[in-house]
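Left out: one protein chain. Kept in place: all the others.
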Amino acid sequence: MSGFGPVSAFYVLAVLSIGSALAVMAARSIIHAVLFLVLFFVSLAAMFVLLSADFVAVAQLLVYAGAIGVLVVFAILLTPSRDRRGMETKFVGPGLLAGAVVAGTVVFIAFNTNWDTASNDFPSTVDAIGQALLNRWALPFEIASVLLIAAMIGAIVVVGGRGVDLDTHAAGPATRLVRRER
Amino acid sequence: MVSLEHFLVVGAVLFGIGLWIALSKRNAVLILMGIEIMLNAVNLTLLAFSRFVKSPTPIAGHIFVIFVITVAAAEASVALAMVVSVYRNRGTIDVDQIDLLRF
Amino acid sequence: MTIQTEPFIVNIGPQHPSTHGVFRMRVVLDGEKIIDADMVVGYLHRSLEKLAEERTYTQNIPFTDRMDYLSAMSNNLGYCMAVEKLAGIRVPERGQYLRVIMAELQRIANHSMAIGTFINDCGAWQTPLMWMFAEREKILDLFEMTCGARLTCNYMRIGGVAFDIPDEFLPAVNGLLDDLPRKIDEYEKMLMENEILIARARGVGTIPRDLAINASLTGPMIRGCGIPFDIRKADPYAVYDRFDFAIPVGENGDSYDRFLVRMAELRESVKILKQAVPALPGGPYKVDVPLSVRPPVGDAYARVESPKGELGYYIVSDGGTAPYRFHVRAPSYINLSVLREMVIGASVADSIVALGSIDIVIGEVDR
Partner (left out) sequence: MTALCGYVLSEWYDLRDLGNPVQALLDWINGWGDGSTFHWLAYVVAGLIGAAAIGLFLGIAMLSLIWIERKAVSRIQIRYGPNRTGPFGLLQPVADALKLMQKEALTPLAGDKYVFWLAPVVIFIPTLLVFGVLPFGPKMTAANINVAVLYIVAVGSATPLVIFMAGWSSNNKYSLLGAMRGIAMAISYEIPMVLSLLGVVLFTGHMDLNGIVQWQQKYHVWLIVLQPLAALTYFISASAELNRTPTDIAEAESEIVAGYHTEYSGMKFGLFYAVELGNALAVSGIWATLFFGGWWLFGLDRWIPAWLIFLGKMYILYGALILTRGTLPRLRIDQLLDFAWKFLLPLALVNVLVVAAEVTIWQENGISAGWVLPIAAVINIVLSGVLIVGYTQTFGFARRQRPRRARLVTDTLAAMPQ
């Protein structure tokens, strides 16, 4: 891959994605962390475009930036605000070490392997992906749909429950708080 | 000139950062975010292989990434549902305090 | 397993687009659902009832304009009737008819506004309000023609009305009466069949019948619950007993029923006007009453069916030129008292619809 556009785009996106991933680590507020995470997803989607994986890039944008980002926001708002502070455990140092070791190993392997390189430039990945999904990988495709349904039902069962019971709730702490305030 | 190694390095660094976040954060949601970063790093390397490595079916990398995204979506929804459920039962999502096997 | 949430207290008002002024509703929310509500009034309190004790009976008439500033004529009427009852003054026929005509025109104007703002609260983007304003404007023009003011008319006097109607009034009012049924048809077609409006208002802010009676609701609020209580029929004043009209009542007591009742009352008012305007007798429009009336010692209570409900005035006289005690039974205020029961368990959006369906004017609530 060469030429002014792709090369400059690669470096910009590499810096952006690594920077935003680090910012997720460094962010003080968990909401900021989510926003940086979404920036990371978007920059990675742009990187996928660079790899001429346009369909995957759009799917990444749709699923990660659109759905999972929003899901994480909902999860944060549904959980207590006191857990949003003091976020690091004592494993910061060891965690960094572990991450560095893994990353170093992969980089070492990447540079010490003799890759059988080629340049597979897909003109249009949509047709190819469609053909592949419905022919060779039809069974995994169906299983994935079953998995999604199972996950959906599972999430509903885990979170769901009865709705808010007004009779018990009206006399609950919230009401008492208002009364006291008066 | 950008080659396979460039993408692999970026993917490795991102994976390391994701691992770091997942290991060192206290909040369950943030741990989940670290895992998502790791998954995405893997996706990047898969696509890079699909683009740069000689193969009879280079599109397989894309298929694999699509499955990873699917599974990640399922995983995120279930995991976040569990986080909310844990909060309701335990009143916290601090993983240091969730140390009972039953809750 | 109930959702544990931290209480989310929202102050709806005093500065809010749809609290009809400076009313404040402090609600405790669980998500979108209201689990507790607290009504705070008094931001527009001007102490009118106390001020009235320092002024003569005639000087108090403009004060009544400023209570329910959307139906000044009805307010004037109630006050003048109370003073007349206290002083034993009989109003001539023509004065009575003019009072009825003005009060019914005012009812149409007020209900137009009430329906328009109610649908605005349901979320329509000003369109029904603007349409309703078109008719209200014509009525306000009639008022301006008669007494020089559009909103705070100050038209009724103790013993009659302030001025006789000008020559061009009758043709104008007849034109309006020919026009109005067609317009009301148009509104009904536009609003009553609107599925979104039905979905928003049906079953929202329902008042049980016994609550309506116990809370002494009046006006469209109680008629919406199916109870045909109307002062014009129950305790006829002025010349209302001479006219043939019906009391529209609703079924379930929800916001939509109150809206239907107001719609139907537009028609009934037109019906009354169509009987009253041709029957307008000649003669004096006012008896001569000294400028500073000195009613005998005693007290009197007079009530009228204002567009919002039973508007009552209780006046105690010590024989001087000013009332010793002056009290207003304000329908907006008493109707508002059931809002808490209407909104608990509803969503934020429903609470606004319920509030809009009461048709309050903060000037009257706080006085």
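Labels A, B and C are assigned to the chains in the order they are written; within every chain, residues are numbered from 1.
The rule is short, and it goes like this: a residue touches a chain if its C-beta (ideal position, glycine included) is under 8 Å from a C-beta of that chain, and two chains touch if they have at least 3 such contacts.
This structure is a prediction, so every number in the text was calculated from the model and none was measured.
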Chain not shown, its touching partners among those shown: A, C
Among C:85, C:111, C:200 or C:367, residue touching the chain not depicted: C:200
Listed residues C:160, C:219, C:248 or C:331, member touching the removed chain: C:248
Touch criterion as defined above, residue of C:48, C:61 or C:124 at the omitted chain: C:124
Candidate in contact with the missing chain, chosen from C:22, C:227 or C:315: C:227
Absent-chain interface as seen on chain C, which is shown: 8-10, 16-18, 29, 32, 119-127, 130-131, 134, 192-200, 202, 209, 223, 226-230, 233-234, 246-251, 256-257, 260-261, 263-264, 268, 347-350, 352, 356
Interface residues of chain A (partner: the chain not displayed): 3-5, 29, 31-32, 35, 38, 42, 54-55, 58-59, 61-62, 65-67, 69-70, 73-74, 77, 124, 126
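Please note the rule applied: only the chains that are shown with their structure count from here on.
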Centre distance in Å when chain A and chain B are each reduced to the mean of their C-alpha atoms: 7
Mean-CA-position distance for chain C and chain B (Å): 63
Where chain A and chain C are represented by their mean Cα positions, the distance between them in whole Å: 58
Sites on chain A at which at least two other chains make contact: 80
Per-residue overlap in chain B, given as positions that touch at least 2 other chains: 91
Complex contacts: residues of chain B adjacent to chain A: 1-27, 29-30, 32-34, 36-37, 40, 43-44, 47-48, 50-55, 57-60, 62-63, 65-67, 69-78, 80-85, 87, 91-96
In the complex, chain A residues that touch chain B: 1-2, 6-7, 10, 14, 17-18, 21-22, 24-25, 30, 33-34, 37, 40-41, 44, 47-48, 51-53, 55-56, 59-60, 63-64, 67-68, 71-72, 74-76, 78-80, 83-84, 86-89, 91-92, 94-96, 98-100, 102-107, 110-111, 115-122, 125, 128-129, 132-133, 136-137, 140, 144, 147-148, 150-152, 154-156, 158-159
